[in-house]
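Removed: one protein chain of the complex. Kept in place: all other protein chains.
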Amino acid sequence: MKEIHELVLPEDLRYTESHEWVRVDGETARIGISDYAQSQLGDIVFVELPQVGDLFEKGQEFGTVESVKAVAEVYMPVGGEVLAVNEGLADQPEQVNKDPYQVGWMVEIKPKDLSEVDALMGHDAYLDVLKGQE
Amino acid sequence: MSEMQGTTGLVLNEPLLWEKGRKGREGFSLPVRDVDPAPLPEDFVVEGPDLPDLSEVDVVRHYTRLSQWNFGVDTGMYPLGSCTMKYNPKLHEVMAGLAGFAGAHPMLPEPLCQGALELMYELQTALAEITGLDAVTLQPAAGAQGELTGMLLIHAYHESRDSKRTKIIVPDTAHGTNPASAALCGYRPVPVASGEEGVLSAETVDRIMDEETAGIMITNPNTLGLFEENVREIAEAVHAKGGLVYGDGANMNAVMGIVDMGRIGVDVLHLNLHKTFSTPHGGGGPGSGPVCVSRALEPFLPIPRIQKLGDRYGLAEDFPQSVGRLQAFYGNFGVMIKAYAYIRSMGAADLKKASRLAVLNANYIKERLKGVYHLPYDRPCMHECVFTDKHLKASKLTTLDVAKRLMDYGFHPPTIYFPLVVQGALMVEPTETESMDEVDRFIDAMHAIAREAEERPDLLLNAPTHCRLRRLDETTAARRPCLKG
Partner (left out) sequence: MRYLPHTPEDIEAMLETVGVESLDDLFSTVPEACRRRSLMKLPSPLTEWELSAHLSSMAQENAAFPACLSFVGAGSYEHHIPATVEAMLRRSEFYTAYTPYQPEMTQGTLQAIYEYQTLVTRLLGLDVANASLYDGASALAEALLMAIRVTRRPRVAVSRAVHPHHRQVVRTYLAPAGYELVELPFQENGTTDLSSMGSGQDLAAVAVQSPNFFGCIEDLGAVADRVHDCGALLVSSFTEPLAFGLLPSPGSRGADIACGEGQSLGIPQSFGGPLLGVFATRDKYVRSIPGRLVGKTVDAEGRQGFVLTLATREQHIRREKATSNICTNNSLCALAAAVYLASLGGRGIRDLARLNYDKAGYLKSRLSDAGFEMAFDAPTFNEFVVKTPAGFENTHARLADGRIVAGVPLAPWYPELENRYLFCVTETKTRDAMDRLVEEMTS
């Protein structure tokens, strides 16, 4: 497991208290789990993702991430419609460990309400949360 | 300690079953064919399953070698918390194998199976007496099925009173089967946290308990090895709002002859014959999970029920409020024989003594390890005690590494990472069948490992080195499952 100072937390992302990240790109957004989350879970063995076309509210569970001995639910940081899921994770769930922000992305959505992103934490606020959890 | 118990022996490699054998070999003595072939419809003509052909010698060598890769209670101490890995008496295996027991069909006409029915009836009576409850079903095949039965009984009870209840209180120290069994019954588990002392408080339960809650599932002693001191008040709080108390009796080994579950206010309790009552664990079963209930729940017990009329025993199904059947027949009779034999061998005084000595062994281990391993609850424990790996934090070693190194010392590790409320839990339950010398050897090994953690952490990280295999890659096994050959 990584120490806090070892974690990678890109500045251009927004984060949730349940350790998901969002990257907005125009009218779409990509979602995944943070370096802290993948480090806590350990070797990820399976990722359960929704179907393209599924609709979720902010805060709703949209999938699960499994390590050998644990299961973690993942929650939507913002509400929206699923446009794409990272099919590569079916064969290579370890991508979430290796590169949680790029190759290890989970879903791409069309956000219902982009203002929900503003309510999320930036890098500094998220780092404070992690330090508080120590 | 002069020599480590866990040195290697002559343990041979052995391939998979289908990598052995040769087409045409025989391992079975086919009975004499004394009838003509009967006509066979065409669509029956199949190749037959692709099973390897092995000689009897092939089969025996195969399984003999495999058995040598296993560590059982007969090999050494197995201090798995909440599993009660006590000694399995050899006499019981012989008794279960008696032709009249092993060869009895479950649907024999009653006059032809009085012996089996009598044994079950007497076992029921004994379990009711031991727990202080009123009626018993022996049908559930294991603890988890006993829990499901308990949930069904509670559900039926509330239904009979037209009381719609959707939730059940489950402590944070509960075994995973508790919420899983509750969910099977349509109950939503409502968690309740144990207090700072490691036990539940009646006030906390009372606050959560309401008219929509079916009751509470409580393990006593709990999985921290502590007696739930407030259990009577908790039961009262639950009963006051119309709920029932389910007792998970997995830890019964601490309290036989000492505690009266009926007096406590438990309405339904399951037992694990493969824990408290010495029947073998079998590498994962078969077990047996009888359920004992108070009079109020008796009408709902599964059918068939075993009854005694005069001096004859029989099976009865005419119980309209019964929750139904859980098993094709009456439960694991072959396991019941062993539990019955155990109870008849021990008698009341020695069963109580067993509990007292189990608790003595656990407290002794707790006292001698508490300086060396972090003890989260420094209080009298019951039959098991729980440590954490907090003292290892600096070395970056974990409970897992301690467990793996214990194997090299010739012990099965304790239960690890359960209960979840404790970080890096190491739950030690020696049981009463471990002598003082064996317990001392275990303590010495734990002390040695604690020293190694500071001076030679690599020994823990690389452990085990004396088993047949080193640590196994569970990640790949889960990522790319290969479940057959």
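Letters are used for the chains, namely A and B, taken in the order the chains are written, and counting of residues starts over at 1 for each.
The rule is simple: a contact is a pair of C-beta atoms (placed from the backbone, for glycine too) under 8 Å apart; a residue touches a chain by one contact, two chains touch by 3 or more.
This is a predicted model, so every value here is computed, not measured.
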Legend entry - Contact set of the excluded chain (shown chains only): A, B
Legend entry - Selected from B:Val136, B:Val192, B:Val259 or B:Met446 as touching the chain missing from the view: B:Val259
Inset, instruction - Would you write out the residues of chain A that touch the absent chain, in ascending order? - result: 45-46, 66-71
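The criterion applied here is as follows: only the chains that are shown with their structure count from here on.
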Inset, instruction - Determine the centre-to-centre distance between chain A and chain B, using the mean Cα coordinates as centres, and give it in whole Å. - result: 38
Legend entry - chain B - residues contacting chain A, complex: 417, 474-475, 478-479
Inset, instruction - Quick one: which bits of chain A touch chain B in the complex? Just the residue numbers, please. - result: 43, 45-46, 66-69, 93-94
